[in-house]
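Read through the structure below, which is laid out as structure tokens, and then see the notes.
Note that one protein chain is taken out, while the other chains of the complex remain in position.
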Amino acid sequence: MVNLNVKIGNIELKNPVMTASGTFGYGEEYADFIDLSQLGGFIVKGTTLHHREGNPYPRMVETPSGMLNAVGLQNHGVDYFINTIYPRIKDIDSQIIVNVSGSNVSDYVEVCEKLAPLEKINAVEINISCPNVKQGGMAFGTTCSGAESVVKAIRKCYNKTMIVKLSPNVTDIAEIAKAVEASGADSVSLTNTFLGMAINTETRKPYLSTITGGLSGACIRPIAVRMVWQVANAVSIPVIGLGGIMNGRDAIEFMLAGATAIQVGTANFIDPAITIKIIEYIQDYMVRHGIEDIKEIIGGMQL
Amino acid sequence: MVNLNVKIGNIELKNPVMTASGTFGYGEEYADFIDLSQLGGFIVKGTTLHHREGNPYPRMVETPSGMLNAVGLQNHGVDYFINTIYPRIKDIDSQIIVNVSGSNVSDYVEVCEKLAPLEKINAVEINISCPNVKQGGMAFGTTCSGAESVVKAIRKCYNKTMIVKLSPNVTDIAEIAKAVEASGADSVSLTNTFLGMAINTETRKPYLSTITGGLSGACIRPIAVRMVWQVANAVSIPVIGLGGIMNGRDAIEFMLAGATAIQVGTANFIDPAITIKIIEYIQDYMVRHGIEDIKEIIGGMQL
Amino acid sequence: MKKYIKDFEIKENISLTAQYSVLKLSPIDGQMPKTLPGQFVQVYVGNSRNTYLRRPISINYIDYDKNELWLLIRDAGEGTNSMIKSPNGSILNLIVPLGNGFSINNGHSLLIGGGVGVAPLLYLGKVLKERGNEVSFLLGARSKCDLLLLDMFSQYGNLFLSTEDGSMGEKGLVTQNSVMQTDFDFIQCCGPKPMMMAVANIAKERNIECEVSLENMMACGIGACLCCVEDTASSGNVCVCKEGPVFNINELKW
Partner (left out) sequence: MKKYIKDFEIKENISLTAQYSVLKLSPIDGQMPKTLPGQFVQVYVGNSRNTYLRRPISINYIDYDKNELWLLIRDAGEGTNSMIKSPNGSILNLIVPLGNGFSINNGHSLLIGGGVGVAPLLYLGKVLKERGNEVSFLLGARSKCDLLLLDMFSQYGNLFLSTEDGSMGEKGLVTQNSVMQTDFDFIQCCGPKPMMMAVANIAKERNIECEVSLENMMACGIGACLCCVEDTASSGNVCVCKEGPVFNINELKW
């Protein structure tokens, strides 16, 4: 039997396959299709200090091998999560990670302080890269100093595992990753969505109510793999890779580039059971290649 | 009859449809398929001061709705272009623009000085964004100061129209565009390819001999459209839009976002006659929408 | 209701017009999921260059005797076009059933459909009729050739027709059809948004219970992506794919 176990900060994942924030709801939406306890972990949707209605409709448009979205962090706020959602999902035998967003440093800190006591939430993913809200954190994620300010403040009050989700909309993502590592993050996840837009040429109006939105899907995978490779070569904390993973082959590609674990996002929309198929593919791949421990694949690209 | 005429710097284009450097050879490769004189213009492949063999094979891999390439500016050098290629193509009744690349400022200057006397070459496109050679200019294209140094030096010695091709691999492309404009460029073209990579998971080797390469094709169009929109709102010189234009609709989309002209790249590989179909589509679109002058479309997105 | 990801075989692809086809599908494993009128499916499109996401299609009809689920497809782009071109015997992967569905009221319902929006009303009319209710259909289209499946509809209720060009039924919009003046207890409506809004206004004036089925653009169809939201009176932005697609007009901010 192959060993799929990986570690991110202080949390153990039974396998490296997680789901990306904002594509998997609170897990419950997928319970009809898969056994959630088979996942290495799942990241619940972006949570903010207060309730957010999100952006007006329309919020999405299909693009070549991908989609643009502009949801804008719609959620009921951290208290609602703690009181209403958490009790429903806490007994799922998988790592439940909360994605945290804020418009200023104190928001991030306050949300993390509220989440810290939850027994079954042993990691947060700090979103400093949401492209879809004016102060959705992308400002923090595009400069080293901005990223440091958020990470250092959270580190002071949050002792569990902190993953920082990086924006790809930067010149040198490795620099940001190094700053985040130096500020006390336990792991980085990349990439968040790419800032894009599309215009309906018949109406001459943008397809999204916010004009620009976040591009995700298979289309951006080659850029995300490159960034994961650059970051994995720049930092010593574990890297979580995501960006257009559609199948098991893609998951292996990210791990060979240096990812310790991966997140499946947009692919969940096309096949709600894809995560389980990816886990099975990884097992078959390891057997086929005579690999006993998944860790042998991490950063295993050969030159 | 609708008016498709647009102006870039001092050159007039009979229509806004051009072809992107490195995807159209010297034009001759497409002479069997289209009447080159119908094009608004075409950009001949990246030309350097000296002969370059380019990168080793393999140089390309297909990706979702796109491709990665790592050609590495293979060309015979500017003198070969002037003595051997130019005489063969100079009588084509279209704007012939030479894409100029270099690894240091003096290279760029010397190539431009050699091209300046050519009667039928009335514009150059300065490539400060080639991701595929160590000193292929991307270093210049990712900082304002780097871009300024190249553009200012060329401006001193080159009086014809100077288009500067921008790299999308930056945090704020509008800042670079503003710096380029302030340094004397007549126009900016964007985007060049996105730095990406792909790994063959069975051999565990990268698909490209250079590991990373430039991503082009429909996949990146939403990002390129967003960047064109941002740059068109930041500068007053004309913007030339490119990045994943596959058909006439896509060309209109870039113009609505603010592009005065567009370049067709990867799509030429899939349909060598696509440029002519795009010109016809634009004419039909204008008639359908009661638009007499193409300039009404430029930046015509409605909010 | 439990949702399934299931392969269906196209038993029959019936081309109604150049633009419309009915696909009669049977589950490969023989197990037809329980569905409600007004629910929809997400169709995976496997053989189209430019279709990335699934396509939401409302359930047109369920034939439990033949174990068939019908989809009424309008050729509205590369995705639906490739469905229409799928030969008999080919396989479609569906996520089914999705959404809430129409209310099954007791009384006389007027089911108003426009264009391809007539699709879910056939299944709804069948169920209402089986429950012993009186059913009337008011179907509108641009012209005669866009009025679809009339023989099927007539099995389950009275038929009232409107065409914009007057080539069949009354000339004009459905809202101008004389049947709108008659009495009934409920209106249930599916079609273009302007039509549904006009119907909603009449319903409000006449104080008649009214449900409409929305078609907001969506990615996942299962309430995960939060893209297809509609702003509602009591709950703000809700997912049309989950809390809808059917809404009582009093819930909408129209």
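We just call them A, B and C in the order they show up, numbering each chain from 1.
By our rule, a residue touches a chain if its C-beta (ideal position, glycine included) is under 8 Å from a C-beta of that chain, and two chains touch if they have at least 3 such contacts.
All values reported here derive from a predicted model rather than from experimental measurement.
Interchain touches from the omitted chain, evaluated on the whole complex, reach B, C. Here the missing chain is touched by one residue of B:Gly9, B:Gly184 or B:Pro272, and it is B:Pro272.
Only one residue in the set B:Gly9, B:Gly25 or B:Gly77 touches the chain that does not appear here, and it is B:Gly25. Contact with the chain not shown here comes from a single listed residue; of B:Ile8, B:Met67 or B:Ile278, that residue is B:Met67. On the side of subunit B, the interface with the absent chain consists of residues 22-25, 29-30, 32-33, 45, 53-54, 56-67, 69, 71, 74, 217-218, 266, 268-273, using the contact rule stated above.
Against the chain not displayed here, subunit C makes contact via residues 45-49, 51, 82.
Everything that follows uses one rule, which is that only the chains that are shown with their structure count from here on.
Chain contact topology: the protein chains form an open path, each linked only to its neighbours in the line. For this pair, subunit A with subunit C, the centres built from the Cα atoms lie 36 Å apart. Subunit B and subunit C, compared by their mean Cα positions, are separated by 47 Å.
Chain geometry summary: the mean Cα position of subunit A and that of subunit B are 34 Å apart. In subunit A, the positions touching at least two other chains are 63-66, 217-218. Residue positions of subunit C touching 2 or more other chains: there are none.
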